Each structure stands twice: as C-alpha cells, then as structure tokens.
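The structure is given below, and queries will be raised subsequently.
Every protein chain except one is present and positioned as in the full complex.
Let's turn to chain A:
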Amino acid sequence: MNLKNISTSVPKKDHKGKVSGQLPYISDVKVENMVYGVLYRSPIAYGKIISIQLPTLPEGYEAVGAEHIPGPNYVKIIKEDQPIFANEWVNYIGEPILMLTGKDLDILYSLLNEVKVEFEEHQAIYTLDEAIKQKSVSSVLANYEFGESLENISAIEQGAHQIIEEEYDTGYQEHVYLEPQGMLAVYKDDEIIVQGSMQCLYYIKNALLSALACGDDEVRVVQSPTGGGFGGKEDYPSMMACHVAVAARAVKKSVMLVFDRSEDMLVTTKRHPAKLKYRTALDKEGNILSMCVDIFLDGGANVGLSSVVLQRALINSAGVYKIPHFHAKGYVLKTNTVPNGAFRGFGAPQSFAGIESHIGHLSKLAKIDPLEYKRKYLVKQGDPTITKGKFRDPILVEEMIEDVLNVSEYKKKKEDFQRLNQQNQRYKKGIGTSLFLHGCGFTGSGERDHIKATVKLVKSKDDQVSLKISNSDMGQGILTTLCKIVAKELDLPFEDILYPYPDTKEVPDSGPTVASRTTMIVGKLLERAAKKLKNQWQTGVEQEIVEHYVHREMIPWDEKTFTGDAYPAYSWGVNIVEVEVDTLTGNIKLEKVYGNYEVGKVIDERIMKGQIDGGLAQGLAYGYLEKMTSKQGRIQQKSISDYGPPTSLDVVSIESKVFDNPYADGPYGAKGAGELTLIGGAPAVQAAIEDALQTSFQQIPITPEVIIESLWMKEGEEG
C-alpha cells in the first residue's frame, strides 16, 4: 500500500498476530533449562531485617538474594534508593527480599510459605496526610519552587477583595494493562538475555549493567510483545529484570518471573496520590489577581521517577491559563507504601484535575459560566509559560471550543438539564468541560542532555528497509505509525518496511517509549534518516543511516530556578462530558462524551482514535470510577472487579475530532498524542457531576460513596 495521505489508516503491523492469538507474550515463552522465580516479599511496612531462615530446599530449588548481586544492590533509575533485594531495611509491604527458583510453581509457593524472616518493626507512615504533617528532611524525596515572589503576592493579597483557599485530593490509579508484568532472563555462558514486557529497553540495560557489574556485551535486552504499558512498564520492569538476571547468573539457568493479576496490583507502581492546595486572590468581580499552588505527591517508599513526575505536575499547575502573579511549589513525600511511578500523563492528570476544579469553583463565585470564565484566562500564542518559557506555536483552542460547543449543543443542554432536574427527583443530569494541554517529550533539556536519541535505518542487499530503534510498541501502534513515516519518505509500500521487536544488540538507544515523545522525536529522526537514505539509495547494496537528535532553539531550561521552556511543543484538548447522577445511589452514568484535540498532524486516524477512546476511558474513570485504597500500607483492591476499571457498558461512544496544526519539528507535523487524551477526562466528569448536583467536590475519584456523603451533608445544611 502506497500512502497518499499519511493520516489514512492502514492495517496495524501486529494486527494478525494479535487477533489470531498467535503472538507469543512473555508468559507463553518456554526455553530450555528454564526455572520459575517467585519472590518472598516483606509482610511489614517498615522495619529492619534481623534474620532470614530458609526451609530445606529440595534438589533443583535455590534461593537468591542480595548476596548474589555482583554489583551494587539498587535498581539504577535516578537515585540509589531502591534495593533489588531488601537486605537491611524494608520500606513497604510487598518489597522483594529474596527469590526462590525451581521448576514447579506449586512447590515454590509452598516453600515461600516456609520462609521465616524476623523483623524489628518500626513506626511506618501510611498516608500522604501523615507525611505532610510530619514533613521532615528525610521524608522529602524531592521539591521545587518557582514563580512570582511571595512578597509581591502577599502585597496583592492585602489589596484583594477576597482570598479563596481550596484543598484538593486525587487518588491512586492502577494501570490495569491487559498483560501483567513478566520478565525472563535467558542464561548463556557468556551472555544474559533479558526479555519481557517493557517500554524502555535501555533503562533496563543500564540497570542490568549496574546490577551485574558486567561488560556491555554480556547483557542484552529484547522486548517481547507487550500487552499495554501506560507507564507501568516504564520504571517497574527494571527491578524485575534485575531479579531474573541476578538469579540467572546465580543458578546458571534461565529464570522466568511473571506476576498474576493480584500480585501485579498489590506491588507494582501506581499513579501518585496527590494533595493540591490553592490560594487565590480575587477582586470584586471575581477576577484572579494572584494564585499560589502547593502540590504534595505521595512518592511511596522510594523516589524512583517521582521527582520528574513532580516537575510535570508543577509545570502544569496553572493548566492552560495565563494567571497573573503565579507561584508554585511542590514536594514528593515518602510513605511506607508501594512506590508510585510513571503513569500516562505523569503528574499532569493530578494538576489538571486540581486546577480545572479550582477555576470551575472560582467561576461559580464570579457567577459566570465555567467555560466562559476559563476562556478569559486561556493562553495565546506568544504568551509566556509559568516557567518563563514561551508558547511559540499557534494555539487553536478557541476554535476547538467553538466547534465542540456547537456539536454538543452545550448551551441548550445546560438549559434543558436545569429544567429536567427540577422535574426528576431521582436522576439529575449535568454537563461539564475541561481544557488541557500536554507538553510533548521530556521536560526541559532532557532530550538533549540525557536521552540523546539515535536512530538507525538499515537497508539490506535485497532493498528491505528495517527500523533500528529501541522503542516499544505496547499496543499504542508505533510498529505501524513509524513504518508509515519511513515508507512515505522512501515512497515504498508500507508493508515493505520492517520493524522487528527491538533488541539492544541490534538497535541504538533512541530513548525510552514514554512522555508522548516517540512519534514526535523518534519519528522526526526517522523521517530525516529516510530522507537521507532516499538521496543515497543504491539498489542492491547494503546501506545504513544513523541520525542523532537535534534540539529545537528554545529558552534553556534550568531545573534549579525552574525556568525556561519546559517542552519543545504542546498538544491541546477540549472535552465535554454529560452525566446522569442517581441521587439515591450516587451512581454516575456517562451519557455523552466529546473531545476535540490538536496534536499537530495525525499519523494514522484509527490509531489516533484508539488513543482518544482509550485515553478518555482511562481519564474519565480516574475521575469517578476507579478506586484504589491502601490500609495500613496494604493495597485493598487486588482484583480487577474490586478496582473497577470501565467495561464496555460503562463507556459511551465518544465523539471526537482532531485539528491539524503541523509542527515543524515533528514528522509530517506530528506532536505527541498518547498522554493528552487521558488528561481531560477526570476534570470534565467532575464538572458534569457538579453541574448535575449543584454542589462542589474537592477530590477525585468522585465515587458514589463520596456523592452520597455530600448529598447527606447538603441535606443536613438545608435542614
């Protein structure tokens, strides 16, 4: 198929393998001389390990622990605070202490029950609120502060008509990728090959080089077909890779570690629960004079990627608005709970939920329709960002709003619903909006200074072109979209371009598959490489083209002062959501969902629709449906049905449109699209619920329990 218009959909590269069920995921793989690994995990939230007593192990069964790690005992991510096998202190329930290996899982499970570890238990911190109360040097894992000076703000507040303070809480979110985490280390005399479900091959390779203290050619990382990631397979797989690789080295066999759903839900990273505090000075008409935002993220037991998540949360703390005299600070605090990590949106969903809620509440004070109020503050091209960067490119949000207002008949519905709600005592309808953006790619100069992406195109003698990059298709469709870009540049049929599952032995480091960077950054490098290849094309000759990242001219990012251009480009979105709330049960029914997006240029319409529908389902659910709680350091929901992600009966059809606004530094103008689509769901659903019930909420998820309690309080007030 030759592509005329890059946006026209093609069958996905992995379509047949997936729909036929033939594609082997890691848990389907069996290799010679393979044993299983199972982990003994800490049963307590915080304490010191006094002694470990192993049962007598039958032949072929072995124990692997910290003493078997050739390198330092931490998972290399950013800071050195996450042990591979905890051997001195344990910091959360479920922290791995040792692994048992052997052929039969049944025997391994019963051996696990006989492992005896003695602890000296210490007082744990279980919740973010406790951590905020006790905030001490050791519990602050990261912090940043920036914006207008507090003296100036204080002066403004003195003269203000009113100061509004709000506190907003967001909960856990679990990724619920279809395929639970799994990793296999294939043992060879001179090499360990780690393969599994993953987003970031070189993160894993670097973690392995450190843990195994070995040479570059002694470890290899290969991605296997990956059934969903959502950020859950960004940082966490590095730890599992260390487990299986260390074990394979120790027992000289191949070692497979696969979680079932409940283990996965109990111990893997989740979205950071957050508390956001707003303090806003208003004039008589309800106009914003200044705003201070404090963000607290529950990091869990170790920092992992939390500092970077906090950066994104802070950079997005003013939403899509130009707020005069803005100040923000944020902290990641340690608790003795499961470490929190990367999750689609990476700190932004918390911030957008918070700011959209706060601005919505301010609009009520000003007695102006929320959307109208929001539009007064909408950023425009050329405006500064809150970090003294600049919105360089055209912004189409006004057009997108106008369009979705028409399509949804927003104004008419608002009136209709008011009338209907007066007639219907039980069911109340509401409509709400959200405006949002997503900064594409790594924060600041991350792409230039840390990632330094390199891509390679290889042409064989028979003129077959293959992509050599380290990025993972985890269902989002890059096997297809990136091949389309190269095919179009080379003017070759899409089917002729190959993109084998990446293997670090074959591919350069084109960076991790995160941060909505892959299409925009890696895609652009591939586009350039393909252009070059086309110019140099010699039929029947082996050729290789390598391209390196080039940084867009921007205001340099300074992490210390938290100033500069935080991102090279932004994608934008507008959502409108209609709900019906059952006031007897607090249950919420989604009635209609609209989304308008601007992602530069769509590389494949159907894949983009997949991102929109999936992202919205996940984002809406974050606002009202998915509920995860931790009690005394223990996650309470260990099955999908208890956690409650949406089923096909919970999601309604989503009417969406994507606006063209080509971006010069993206392939064919494309920017990031993967995370954006999640971000507007929760704030729009909250606004719709508030509209239906004519009340305000200070948290997500707004579960039926929250609604019933709020209605009960309201009843009390109204006597």
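In this section, contacts are C-beta pairs under 8 Å (C-beta built on N, C-alpha and C of every residue); 3 or more make two chains touch, one makes a residue touch a chain; residues count from 1.
Going forward, contacts and distances are computed from a predicted model.
Engineer: I want to check something: the complex is missing a chain, and I'd like its UniProt protein name from "NAD/ferredoxin-dependent reductase-like protein", "Xanthine dehydrogenase family protein subunit M", "Iron-sulfur cluster-binding protein" or "Protocatechuate 3,4-dioxygenase subunit alpha".
Structural biologist: Cross-referencing UniProt, the chain left out corresponds to "Xanthine dehydrogenase family protein subunit M".
Engineer: Which residue, A:Y36, A:F391, A:Y597 or A:Y622, contacts the hidden chain when the whole complex is considered?
Structural biologist: The single option touching the absent chain is A:Y36.
Engineer: Considering the whole complex rather than only what is displayed, give the residues of chain A touching the chain that is not shown.
Structural biologist: Given the touch definition above, chain A has residues 36, 104-107, 109, 258-260, 263, 426, 584-587, 625, 627, 629, 636-637, 640-642, 644-650, 703-705, 708-709, 712 touching the missing chain.
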